[in-house]
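What follows is a short report on a single structure.
A single protein chain has been omitted from the complex, and every remaining protein chain is retained in its original position.
Order of writing sets the chain letters: A, B and C. Residues in each chain are counted from 1.
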Amino acid sequence: MTRAEAFSEREVAMCTVARLVENGRTYWAAGGGTPLYSVLLGQKLYAPDAQYVTEDGVVAPEPMLPFEPMMTMVASRAVHHALLWGTMNSAGLHAQLGHMDYGVLNTLQVDQHGNINSTFLGEYGGSGRRFGGPGGADTIAACCWRTILITDQERRKFVKAVDFISSPGFLDGTPGARERAGLPRDTGPWRVVTPWAMYDYEDRRLRLMARVPWVTVDEILAECEWKPLIAPEVQVLEPPTEEELHLLRTELDVRGQTTDAAGSWITWDGEKYVRA
Amino acid sequence: MTRAEAFSEREVAMCTVARLVENGRTYWAAGGGTPLYSVLLGQKLYAPDAQYVTEDGVVAPEPMLPFEPMMTMVASRAVHHALLWGTMNSAGLHAQLGHMDYGVLNTLQVDQHGNINSTFLGEYGGSGRRFGGPGGADTIAACCWRTILITDQERRKFVKAVDFISSPGFLDGTPGARERAGLPRDTGPWRVVTPWAMYDYEDRRLRLMARVPWVTVDEILAECEWKPLIAPEVQVLEPPTEEELHLLRTELDVRGQTTDAAGSWITWDGEKYVRA
Amino acid sequence: MTAPAARQSVPILREGTADYLKVDPDGFRAYVRDNKQRGLTPRLMTAREAVERFVSDGDYLTYECNYLMRGPNELIHEIIRQEKKQLWIAGKFTYVAVALLVGAGCASRIDCGFFLSSPPVLRALAEGRLEVFEYSNVIMTTRLQAGAMGIPFLPVRSFGGTNGFDHSGAKLITDPYTGDPVVIVPALNPDVAIIHAHQADKYGNARVFGTGISDVESALASRKVIVSAEQIIDTDEIRARPGSTTIPYYAVDAVVHSPYGSYPGTCPGYYGSDPEVVFEIFKAIRTDDVQSYVDKWVRPFATFSDMLNELVGPAKLEEMSTREIAKDGYSA
Partner (left out) sequence: MTAPAARQSVPILREGTADYLKVDPDGFRAYVRDNKQRGLTPRLMTAREAVERFVSDGDYLTYECNYLMRGPNELIHEIIRQEKKQLWIAGKFTYVAVALLVGAGCASRIDCGFFLSSPPVLRALAEGRLEVFEYSNVIMTTRLQAGAMGIPFLPVRSFGGTNGFDHSGAKLITDPYTGDPVVIVPALNPDVAIIHAHQADKYGNARVFGTGISDVESALASRKVIVSAEQIIDTDEIRARPGSTTIPYYAVDAVVHSPYGSYPGTCPGYYGSDPEVVFEIFKAIRTDDVQSYVDKWVRPFATFSDMLNELVGPAKLEEMSTREIAKDGYSA
């Protein structure tokens, strides 16, 4: 693996998630974009026996890459040579039965207990801004065993309590809160990944566990409206490799729609990584 | 149509049911045997646009006749050239949704309210005799709009109250009894057909409405442990035709397993039909 | 058999407070009995006739897939052309169609699974012309599944604990079998479903190839069902492969022959999308200018095929088909 010279922040997040992908596990990737690219990146480089499904009920496809614009589900290249063509309900039921190990999704806003808001910023029904709704994320966050959340490292995205719980985290954070709400036992948030950091949970509360080399813990905390817990030892994440970026740029996000959507660029100045 | 010279009692019942079959209606025929043969007879001779389903979820097949022994469902000749191959649940759900006009079934025992027993004769769990259970008949009797029941004209089969309700008729006969038990509105028993007679219902109570020419109302009543109501005018049913019997014997019940299983034979003595 | 007085009960622990389409399984059954054609009578007609006969102002409408992917786009265009009003939309797994229908003035209520939140929708909300009720994609298809089963509700293991739950028709009850809390959601039986299939016969026996969202559920759950199809095939073809039938004829009220009926979206295995026009509709929506899209692509034409002939042309359609190279499995 060759350490990369220049990459975007979104690329960092996808490469970080890709390295979490394991053989012999199933992944439900929400929508298209970042979650699906991260899983495909992990499968192709690190875990060839990782299998994934999407909301349209496709099981373990061998997609014809790259996808056409916005055509990451249902379209023939996306569902190509799957093991089974199902429906949204078959995807939901297989997850409900416990067959999906990991759910991978992204969001607008996450809170200290991993609750996800993709519906409304501000007071619901009030003067705030309406967004698209949970889509498949609610089922993924409820029924997959572990949830991996991808988002940007921005103050307004890390809050004490989301304005609207579109998809469940640990809800109010009390033991058994999910079970009391009817959700399956022993499920819930597992990781949050941003271009700067990776978080896990301690007693159902968000905890900073790792950072990229070019940002400090303080810089990360400055981009959290609500401060997460901090692990005794905050690990340092490996930067993207050229192999990862090549695959990402030539086969996955070829138009850069996802990776260029936000965030600045990082470059290697010969001694260290610096933000452009 | 040529009036037939000789036929068995079971053949009479099937021909009578066949004449009830209507174009543009759907029929769920229980199991194989009498109900299925009756529907096929009606479809082929009188109502080519009558459509049928069976318990294995086959929709409107064009069966390759005759069936192999006991192979009236699932087997390739039975489901040949259907419009859809489904499952038991698809059959049940289509009926539950109201798509099945008529259910056709046979039974061991029927009571004054059209309740059906195919489970146990005698006190359940006691010294009586165990039978096979409702099979598909319970769903047919619950969810098809109208139920046509085929049985033999025997005292022990027509009782005040069945020993065990395997499949629902009008239950206790009170208005709304089916609805109070959770069954769909406006459904229930419609006709009972035997080799000697046809019954309908008046205020949810069994009523003799027609007889074959060669038996009297008194003879029929003598073969009912519990006496049904009697219509003001008991109609006389037409005897089987040669066309019906030819089809029945050459394409449907070719081995006579169903038709010869019980009942005596009827012959034309030149002036009238007589029981052999 | 009269049910005895309740010996026991299970608590309703929490309830959503939003309006939802009335749950009435027996009413649905009566509609089916009185209106569906259970004989093999041809039901082939034009999109205009199908929409005139089977889509009414105020109907609850579900469409399968979406405007970009195997959408019933000829039927969606016809609904806009006929200026249907006050539709309540099942907004699941959808991007632009909701904005299109809201922007064109056809829709006033949305059950939200996911849709592209965009200026036309936000403006309608701000002006009080639009109500949104909160679900998720799978909760919406679960509601359709309950409707397709003829039952009043389904238990589900998701949705609990969300704020969507509070703004929905869901309930949290104690499961009488396990004693654990479980969410139930109300059945959805739309007034009308519009579905684009790859193939259908003149009676409505339809085949969908590839993945889908809830084609069968919508077809069985809806009172009125319009199926548009790329190809009309002979019933003998249907009978030759009964395992390939997706939707049975008795659920279907109208069949519309609709080649390239998903344009500008893709019909998987048959043709790819027209990316330029896809970007055009996104642009129209982002700039709150649905009118210009409708005035260009819908209103000037008597039929969808007129639009295809005059604005797209055979060369483009041919290119869309030849670009669609992932064809394995897209046949009966």
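By definition in this document, a residue touches a chain if its C-beta (ideal position, glycine included) is under 8 Å from a C-beta of that chain, and two chains touch if they have at least 3 such contacts.
Since this is a predicted model, take the numbers as computed values, not measurements.
Student: Could you tell me which of the visible chains the hidden chain touches?
Tutor: Its contacts among the visible chains are A, B, C.
Student: Going by the contact rule already stated, which one of A:123, A:186, A:225 or A:242 would touch the omitted chain in the full complex?
Tutor: Of all options in A:123, A:186, A:225 or A:242, contact with the hidden chain holds for A:186.
Student: Touching the absent chain in the whole complex: find that residue among C:186, C:204 or C:264.
Tutor: Spelled out, the listed residue whose C-beta touches the missing chain is C:186.
Student: Where the complex has a chain not shown, which of A:67, A:85, A:196 or A:273 is the residue touching it?
Tutor: Touches the omitted chain: A:85.
Student: Thinking of the whole complex, not just what is shown, which of A:39, A:70, A:162 or A:177 touches the missing chain?
Tutor: Residue touching the chain left out of view: A:177.
Student: Residue by residue, what part of subunit C touches the chain that was omitted?
Tutor: Its contact residues with the unshown chain are 1, 3-4, 6-15, 23-26, 149-157, 161, 169, 171-173, 175-178, 180-182, 184, 186-187, 209-210, 239-244, 328-329.
Student: Going by the touch rule given at the top, which residues of subunit A touch the chain that is not shown?
Tutor: The list for subunit A reads 23-26, 49-51, 58-62, 79, 81-85, 93-94, 96-99, 101, 145, 165, 171-172, 174, 177, 180-181, 184-186.
Student: Provide the residue numbers of subunit B that touch the chain removed from this figure.
Tutor: 55-58, 64, 68-71, 73-77, 79-82, 85-89, 91-92, 96, 119, 124, 129-139, 141-143, 164-168, 171, 177-184
Heads up, the rule we're going with is that only the chains that are shown with their structure count from here on.
Student: If you check the contacts of subunit A and subunit B, which chains show up for both?
Tutor: Touching subunit A as well as subunit B, we find C.
Student: Where's the contact count highest, between which chains?
Tutor: A-C
Student: Indicate, using Cα centroids, the chain positioned nearest the centre of all protein chains shown.
Tutor: C
Student: Greatest Cα-centroid separation from subunit A: which chain?
Tutor: Looking at centroid distances, B is the chain farthest away.
Student: Just curious, how far off is subunit B from subunit A if you go by their C-alpha centres, in Å?
Tutor: 60
Student: Subunit A to subunit C: how many Å between their CA centres?
Tutor: Distance between chain centres: 29 Å.
Student: Counting only Cα atoms for the centres, state how far subunit B is from subunit C in Å.
Tutor: It comes to 40 Å between the two C-alpha centres.
Student: Give the residues of subunit B touching no fewer than two other chains, as numbers and ranges.
Tutor: none
Student: Of all residues in subunit C, which are in touch with two or more distinct other chains?
Tutor: Subunit C, residues with two or more chain partners: not present.
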